[in-house]
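Of the protein chains in this complex, one is absent; all others appear in place.
Order of writing sets the labels: A, B and C. Residues in every chain begin at 1.
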Amino acid sequence: MQRINASISVDQRLAVQDVTASRAHCAMLVKQQVISAADGAAIDGGLVHIMGELQAGSFPFRAEYEDIHMNVEARLAELIGPPAGRLHTARSRNDQVATDFRLWTRQACEEAAGAVRGYQCALLDLAAAHASTIMPGFTHLQSAQPVSFAHHLLAYVEMAERDRGRFLDAATRMNECPLGAAALAGTSFDIDRHATAAALGFDRPMANSLDAVSSRDFAIEAVSAAAQCAAHLSRLAEEIVLWVSPAFGFARLSDALTTGSSIMPQKRNPDAAELVRAKTGRINGALIQLLTLMKALPLAYSKDLQEDKPAVFDAFDALELSLAAMTAMVRDLQPNRERMRQMANTGYADATDLADWLVRALGLPFREAHHATGAIVARAETLGLDLAGLSLSEMQRIEPRITAGVYAVLGAQHALASRTSYGGAAPIRVGEQIARWHARVQTEEK
Amino acid sequence: MQRINASISVDQRLAVQDVTASRAHCAMLVKQQVISAADGAAIDGGLVHIMGELQAGSFPFRAEYEDIHMNVEARLAELIGPPAGRLHTARSRNDQVATDFRLWTRQACEEAAGAVRGYQCALLDLAAAHASTIMPGFTHLQSAQPVSFAHHLLAYVEMAERDRGRFLDAATRMNECPLGAAALAGTSFDIDRHATAAALGFDRPMANSLDAVSSRDFAIEAVSAAAQCAAHLSRLAEEIVLWVSPAFGFARLSDALTTGSSIMPQKRNPDAAELVRAKTGRINGALIQLLTLMKALPLAYSKDLQEDKPAVFDAFDALELSLAAMTAMVRDLQPNRERMRQMANTGYADATDLADWLVRALGLPFREAHHATGAIVARAETLGLDLAGLSLSEMQRIEPRITAGVYAVLGAQHALASRTSYGGAAPIRVGEQIARWHARVQTEEK
Amino acid sequence: MQRINASISVDQRLAVQDVTASRAHCAMLVKQQVISAADGAAIDGGLVHIMGELQAGSFPFRAEYEDIHMNVEARLAELIGPPAGRLHTARSRNDQVATDFRLWTRQACEEAAGAVRGYQCALLDLAAAHASTIMPGFTHLQSAQPVSFAHHLLAYVEMAERDRGRFLDAATRMNECPLGAAALAGTSFDIDRHATAAALGFDRPMANSLDAVSSRDFAIEAVSAAAQCAAHLSRLAEEIVLWVSPAFGFARLSDALTTGSSIMPQKRNPDAAELVRAKTGRINGALIQLLTLMKALPLAYSKDLQEDKPAVFDAFDALELSLAAMTAMVRDLQPNRERMRQMANTGYADATDLADWLVRALGLPFREAHHATGAIVARAETLGLDLAGLSLSEMQRIEPRITAGVYAVLGAQHALASRTSYGGAAPIRVGEQIARWHARVQTEEK
Partner (left out) sequence: MQRINASISVDQRLAVQDVTASRAHCAMLVKQQVISAADGAAIDGGLVHIMGELQAGSFPFRAEYEDIHMNVEARLAELIGPPAGRLHTARSRNDQVATDFRLWTRQACEEAAGAVRGYQCALLDLAAAHASTIMPGFTHLQSAQPVSFAHHLLAYVEMAERDRGRFLDAATRMNECPLGAAALAGTSFDIDRHATAAALGFDRPMANSLDAVSSRDFAIEAVSAAAQCAAHLSRLAEEIVLWVSPAFGFARLSDALTTGSSIMPQKRNPDAAELVRAKTGRINGALIQLLTLMKALPLAYSKDLQEDKPAVFDAFDALELSLAAMTAMVRDLQPNRERMRQMANTGYADATDLADWLVRALGLPFREAHHATGAIVARAETLGLDLAGLSLSEMQRIEPRITAGVYAVLGAQHALASRTSYGGAAPIRVGEQIARWHARVQTEEK
């Protein structure tokens, strides 16, 4: 029973939050004259002392007190004696743990949003250095159309921005204070819940005491945001694994971020990228854990809710590591421009550009343009040439109206430059995307 | 191959979105002079005709065209001939399906938010009728403190409001238009992506073409919101199953919402509540499907993305049914006031009130108050009485300072009335909660 | 990088397995004359010493060696010097960790099967004491037909037996030895993989070296079995929460297995049952973690596989606790015969018996029998009687052919006794079920 019931090994991570919330509660009790100023001062002094012990790593966590609240309360009693017993007036462990856990999760969301921003900056810096580095754009991992390395990286900046938004939305939505809901029904003491809410940085107290002690959607939303962020990271992680493989050879990670073999100097195992990819599973698992946990749970507090914390801690630990590892890898990544350019110029990845030119310049209907393009590519293939290398006369044998103007869109570089639609891969558009991001990040920092 | 590849049986649900997006695309192509006004008029006429067929249910879906885009395009060609071939200029099925699917999901989120509001109104109406209906407040399904039925229902109103917020946030975040990203890299045609975005009600075009065709976090976020909403619904569903059970006897559902037995008149199976509870699984499953799908998928478009739609359709179908069923059940539910009151008065659920009174009125320290309360309850139990029935002298034998004032907090009704902290269960507070909600809902409706 | 890469905090749980496998490997290398007898003796002596340190808890785990293999190898070098370097001949960390982890998981499955058997014995003992304790059998949590408490418990014995079967099947299927697969392709040393397999209790060596180092379906299967077992436990946990609630009042748990309130003596919170219910989420989460992890992972070894162990450890820790808690609760549970009997006699739960009797004794077609039963129940309800209390003449007014024989199936006790089909709820059948189980368990123990 004790083994399954004790939570101190897990919830000791809420220690700072617990003391912080207790200090706010104590100050309010004094202000409302629920406890005396003298008792309040003694309690607050004891809590400040405990906070010092926590920061110094000297706080004596003891398994005999099953959870963090009991540990803090017992220590407070040791330190200040009887007044310690007044602290628990007008609250319960139910609203206390809900408050502590919200404080922790709110901070985790904010820190995740910050780490995502750091990751975006790394991507932007790398993109800025590669606005004209051509790489093959893939669909189905087959070369489809040339893009630039910068354009590719910016796609991840966009994804990350939505991830940030989700963390911040979650932090905002959860920013209501459960404290004062007591066990489940509120209390008859004349407390001021708005005061404790404000003191702890919450926007307002929660409006319903049953909801306050029994809801954990804030935790699910935070972990959902983490799972979506991890899914995005796993995509770039996968690409890094591919890019640094000898088959692709698109990029290289330094020794600091790979493990290798003393006897195979070219072997650079992208362990960190693989672990980021794998952490996705852990976060998805945490999400399912929470959703399973909350299914069909009657109000108000049930002990099931104790199992919410390991899932959230696990998910944010995994995410924090993943974001740090990913940021480091992006800062470290050395693309191989030559190899990417060469791959971008194979496979007739500029065929779409030829077809579009026929539509645009000659007014051919789409289907007819496609037909002519197919024939021209076939001819080039027979001759072992790429499209830019095919002579005008060869092209004109298939479609006599073609002019030398067509060469302006052929070859990966030209093809790339032509994709000037908003958000497109053309260097001019990519430069604007980067500039917009720089402006945005700088505005924010002020 | 054809069996695994074809998607028309699923994505035909995007037909209206596909035609709508095509009309916007066509109008923009004309405005930008990419296609002629005459061709544009022919295309638009054809699309209007197709929309009519869709609304009439007479559109000929054909499995030989593997997806909805090909079906619409083929039908358009039948209707208007060669100009149909111009419609696909400057777009690709990749940006097209991303646009259609966003339109669908945005609407699903908005409709879900609307359905949640309807469910909240049902809860509020029931709560308004039961502000003073006492029921036992449970922790661990054990009677803990009396609450009111209204207070209990309001907890669900609060949860639902956060659910609404998540749907609306998701709808807002996804409200960017992929159209014009073409296959993956944008296009060399002089298109106006801001125009199509505006025409389709999007806030702006997506800023990166690779992101536009390969991201599905909007779908994951929408289904995450659905999963959290379903988790909340499952809690009330569970409670309804409990409440209508003979053991609880707290409430009754009418024949319209139960199935029964012709030979056991008292048997009223809460099938709808059970199915709502079960649908949680389906939505959690859809969420895991999407998260698994997106894991480690390289950019840009891969065929894996075709599997995103069944998950989203399934999740929102299940949610829509669940919300409708739940709203109907809340409107139908007939609480048994007498049974709830009786249960609220058993188990010494007012013991906390006695202890709090000792602290508040007599200034006893918390622990001492608890000790005295324990002794008083034990005495009452020995005498077979509840606390309100215990004489003052009996109480004073344990704690001489107790006065007759204590009876003001004893008994479920008094105990309830005393919980006047903000958000607490006291009828006066619950009345305020209901009034705030009424004001909010009415403001919105204007 | 080091933070994300290090695994020693997790995989130190494989220490005993690692040393055991190394000893088998060393013995084989000596036998095959790959290393000298003297080196082999030194290595084995060192490993025996390390095993002693592990058992004494004095082994110096050091984070600077990233995993358990490096820790053991470094310690061995400290203890015996140069010969330590020979141990790693003809193996790799890839086959080493696969072997260690299989050994751990095999044992976990076997221990889980053992714990399930212990849980079954607790259920059987309780059932044996309650073969004639009537309780209402529910469908939809509505009284449907009377069953016995023993019959209800035996349903869980059956479920648990299939759970056991899954653990044992998993243990059998995984019982192949990866050792000797080396990094991925086998080795050119003349090793004897059958010898190491046999020494470690495996049925045979794995037949393909790539499969040996890169497959983890054994872990997924084990956790799947755990998830299914946990789902079954959660059902009984839910029922215990219901049964001990004041509304049901079917049973009572002692203080040892509940937490309570010093001031509310009747409040017995079934925390352990709630935690068992909640652990389901953790195990489902671990399963999803593993399935996500393995999705689309190319052969052979990738670092992703390092994340497999936390999931398996978590799942089996949670299951072990759940089984222990559940066994303790079953042994502790005190059913309230009177309350269950009373509930079984309400709601006309014997109406089916009346209808069946009309079919069986009078030869009425099913529908007609149902019609008559409905009328009789309605009459009884009007009179405020149960069926057994209704006079024969009242019944005959509705169906004249009814005889006094009908009373043999009316009332919960009679109704129960009549369900004599194989596997049915009749005490005679339940007695046989228990006897079969006793025989089975005893046979096994021999």
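Observations on the model:
By our rule, a contact is a pair of C-beta atoms (placed from the backbone, for glycine too) under 8 Å apart; a residue touches a chain by one contact, two chains touch by 3 or more.
Predicted model only: the values in this text are computed from it and were never measured.
Screening A:Ile288, A:Ile402 or A:Leu416 against the full complex identifies A:Ile288 as the residue touching the chain left out. Within the full complex, the residue among C:Arg106, C:His152 or C:Lys267 touching the omitted chain is C:His152. Within the complete assembly, C:Leu297 is the residue of C:Ala27, C:Leu297 or C:Ile398 that touches the hidden chain. Per the touch definition above, the residue from A:Ala56, A:Ala247 or A:Ala404 contacting the chain not shown is A:Ala247. Within the set C:His25, C:Arg75, C:Arg102 or C:Arg166, the residue that contacts the chain not displayed is C:Arg166.
Although one chain is not drawn, its touching partners on subunit B can still be listed: residues 1, 3-5, 241, 256-257, 259, 269-272, 274-282, 284-293, 302-307, 310-311, 321-322, 324-325, 328. In the full complex, subunit C touches the omitted chain through residues 34, 82, 85-86, 88-90, 94, 137-141, 144-147, 151-152, 154-159, 162-163, 165-166, 169, 173, 180-191, 193-194, 205-212, 214-215, 217, 220-221, 224, 227-228, 231-232, 234-235, 237-239, 242, 277, 280-281, 284, 287-288, 291-292, 294-303, 352-353, 356-357, 359-360, 365-367, 409, 416, 418-426, 429, 433, 436. Listed by residue number, the positions of subunit A touching the unshown chain are 136, 138-144, 241-242, 244-249, 261-271, 274, 288, 291-292, 295-296, 343, 346-349, 351-352, 354-355, 370-371, 373-374, 377-378, 381.
Throughout what follows, only the chains that are shown with their structure count from here on.
Separating the centre of subunit A from that of subunit B, both taken as means of CA atoms, is a distance of 24 Å. Taking each chain's centre as the average of its CA atoms, subunit A and subunit C sit 36 Å apart. Our note on geometry: subunit B versus subunit C, Cα centroid distance of 34 Å, whole angstroms. Residue positions of subunit A touching 2 or more other chains: 277, 280-281, 284, 287-288, 291-292, 302-303.
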